[in-house]
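Only one protein chain is missing from this complex, and each of the others stays in its spot.
Letters A, B and C mark the chains as written, and numbering starts fresh at 1 in each.
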Amino acid sequence: MHDGVTVSYDDVLRWIQTFAATMAEQRQYLTRLDSAIGDADHGINMDRGMQAALAKVDGLADGDIGALLKTVGMALVSTVGGAGGPLYGTLFLQMGMATTNKSELGPDDWRAALDAGLQGVQMRGKAEPGDKTMVDALTPARDALSAAVADGASFDEALRRSAAAAEDGMQATIPLVARKGRASYLGERSAGHQDPGATSSYLLLRTAADTWGGAAAPTDKEES
Amino acid sequence: MHDGVTVSYDDVLRWIQTFAATMAEQRQYLTRLDSAIGDADHGINMDRGMQAALAKVDGLADGDIGALLKTVGMALVSTVGGAGGPLYGTLFLQMGMATTNKSELGPDDWRAALDAGLQGVQMRGKAEPGDKTMVDALTPARDALSAAVADGASFDEALRRSAAAAEDGMQATIPLVARKGRASYLGERSAGHQDPGATSSYLLLRTAADTWGGAAAPTDKEES
Amino acid sequence: MKKLINRPEDVVTEELRGIEAAHPDLVRVNYGPNYIVRADAPLQGKVALVSGGGSGHEPMHGGFVGMGMLDAACPGEVFTSPTPDQMLEATKAVDGGAGVLHIVKNYTGDVMNFDMAAELARGEGIDVESVVIDDDVAVQDSLYTAGRRGVGTTVLAEKICGAAAEERRPLAEVAELCRKVNANGRSMGMALTSCTVPAAGAPTFELGDDEMEIGIGIHGEPGRERRKLAPAAEISRELTEPIVSDVPFAEGDEVLAFVNSMGGTPLIELYVVYNELNRLLSERGIRITRNLIGPYITSLEMAGCSITLLKLDDELTRLWDAPVKTPGLRWGA
Partner (left out) sequence: MKKLINRPEDVVTEELRGIEAAHPDLVRVNYGPNYIVRADAPLQGKVALVSGGGSGHEPMHGGFVGMGMLDAACPGEVFTSPTPDQMLEATKAVDGGAGVLHIVKNYTGDVMNFDMAAELARGEGIDVESVVIDDDVAVQDSLYTAGRRGVGTTVLAEKICGAAAEERRPLAEVAELCRKVNANGRSMGMALTSCTVPAAGAPTFELGDDEMEIGIGIHGEPGRERRKLAPAAEISRELTEPIVSDVPFAEGDEVLAFVNSMGGTPLIELYVVYNELNRLLSERGIRITRNLIGPYITSLEMAGCSITLLKLDDELTRLWDAPVKTPGLRWGA
């Protein structure tokens, strides 16, 4: 980050914890979205997975953000199942690979991590933007983040822009006819409903902006 | 009958036809009663049986009331099933035995027929008055008929008194705890509901009073 | 009413046509009067087993016709016991000279119709014995009432007596064995929902979202008691206790445990109940050595389950294990 502000291991841990809390809170909401065009389990799955992830990361204390994210990814892969498990598992595993041995992340590190995660998701799931999946939230988020970094925006600003882009992407899934995942079986009937996975992905980025925005902002002010 | 009024083969046939029509009309009502304390089929069963009986008696034309009633009984036995089949089948079969070779019935013939029918029902089903079954409608009806005949009442009057007694008997089943038939499985929960079989038996006697009262009364008046 | 049927009055006939089309190797179907017989009936010198009852309990009884189980089944209308002429014709069709056993569930209608049929069959010179199954502990037994209903033990009796008949044991012995199964089998059932008789068109009873019926039979009728919905552990205990505290079960016993779906309850839940049952019986020192888990004696689409326990000895175990080949129950063949 141009101004040198970064997020620490503890910040990343707080993000994971906050995301877990968000998944617990939004469990019914996400499951309801999945009822309309899927099989009524997305919130249940994400909640179960993030609870398992919490239990796993509790043991870690070595300050390696990469190891932390990989642990979350492994926990998701081995407890979520469904489409969410491999996809979110891969997202975190790839983010972890991109941040191996790092104890703090600047905006560019975070952009690289998100980019690696998204590429992993697309490699696993073969979804393109417009297929009405989590890719529709992650792609604009990654793009907005890149643009913000290129613009020299503050980390806080970059995080807010990427969360806003994810939100737009999530909302843009509503009119789409699904081409990937379970919703694709509904054909035309899938239109008019917001994709549950895009929604949880938006929440992931919103949580990052809220958690780190709060954390980074004061530091930012102190140093400026 | 003291005044010599009788019912003819055609009157008995009309009674059977009217009873069949009544069972068709009251099919839902009887089935609803059977839903509360039984298995929701009494109206369906009686309707099916009486339709079959109608088809069988159409062929008969020999003026033998006994044969007519036995034909109805056989039709019920072989199409109704359940408790209703053997019980109503036996009722008609025994009434038919008691009226073999008769081409008209006076009040005493009718009393004897009903008595034989009731005895048959009790032999088959082993129910006593108070067990919450059709016996609770048939017994007072038979008794009122006997009393009316002994009193020298007109056939019409005797029929009306027996139907009224059946109605009272039917209503008296409401508070009873069933000891026979399917309703007995409910124990105390069977109290508070009117017995479906007692209801169809009341309708049988009400139909006789209505059909023959109308038929016998004019003759009665003409002759008096 | 949401059912995969055409006209309600045709359900039984069309079901029979389906059975006939599906299992010509195992059974033949007769219409008017309706009955199902083994494809190879009559078997000379073998005691023939005939059962029957209202339809709506599938696979019982028609699905249990075949080698090692029933020789004939008489399906009545839905929840309405069949008529004597069906039973008489079925009896005549399967009699192989060694006599016929009527296995009758204790319902007023079934008992009376089978009585009439047995009288008629004896009149035609066929040796008929009748055994009435009355295993439902939800119903208090008494001389002054219709007595206990016949439920789950019926399935077990048909299997075990079918195996004995296959061994060419004489009528009196097969009938005695049937009485023994009845004496050692006890059942109790519960419902989470009612069911709809096709011709009636509406559910037989209404249950609140948090209610259940305990002590039901198999005809969609309400049970002994309406209760607040409870977890499987509690329901299993409420079904098991009246069974094991009844006559024949004691510590050290080996039993056949039969966890039955009333029709609408899926297998996943039956296994949850079986797990509870297994635990409850272990605590009492009763050992399950055989089991049957699935929808075998049902009440149309009713959700709920029943538990049947049959005390086993070597003879019953051996006969249970013997081969059976029917549309609804099959092993060893």
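Keep in mind that, in the parts below, a contact is a pair of C-beta atoms (placed from the backbone, for glycine too) under 8 Å apart; a residue touches a chain by one contact, two chains touch by 3 or more.
A quick note: this is a predicted structure, and the numbers were derived from the prediction, not measured.
**Student:** Could you run through the displayed chains and say which ones the absent chain touches?
**Tutor:** It touches the following shown chains in the full complex: A, C.
**Student:** Per the definition of touch given earlier, which of A:L54, A:A67 or A:V80 contacts the omitted chain?
**Tutor:** A:V80
**Student:** In the whole complex, not just what's shown, which of C:A39, C:A183 or C:L229 touches the removed chain?
**Tutor:** Only one of C:A39, C:A183 or C:L229 touches the chain omitted from view, namely C:L229.
**Student:** For subunit C, which residues reach the chain that was dropped from this view?
**Tutor:** Residues 2-7, 11, 14-19, 21-22, 55-56, 58-59, 63, 192-193, 209, 212, 229, 231-233, 235, 263-275, 278, 288, 291, 293, 295, 298, 300-301, 303-305, 325, 327, 330-333 of subunit C touch the chain that is not shown.
**Student:** Mind pulling the subunit A residues that touch the left-out chain?
**Tutor:** 31, 35-41, 44-45, 48, 77-87, 124-125, 179-182, 184-187, 189
Basically, only the chains that are shown with their structure count from here on.
**Student:** In graph terms, nodes being chains and edges touches, is this line, ring, star, complete or other?
**Tutor:** Graph shape here is other: it fits none of the named patterns.
**Student:** Based on the averaged CA atom positions, which chain is farthest from subunit A?
**Tutor:** With centres defined by C-alpha atoms, farthest from subunit A sits B.
**Student:** At what distance in angstrom does the C-alpha mean of subunit C lie from that of subunit B?
**Tutor:** 33
**Student:** Would you give the residues of subunit C that are in contact with at least 2 other chains, written as numbers and ranges?
**Tutor:** Expected reply: no residues.
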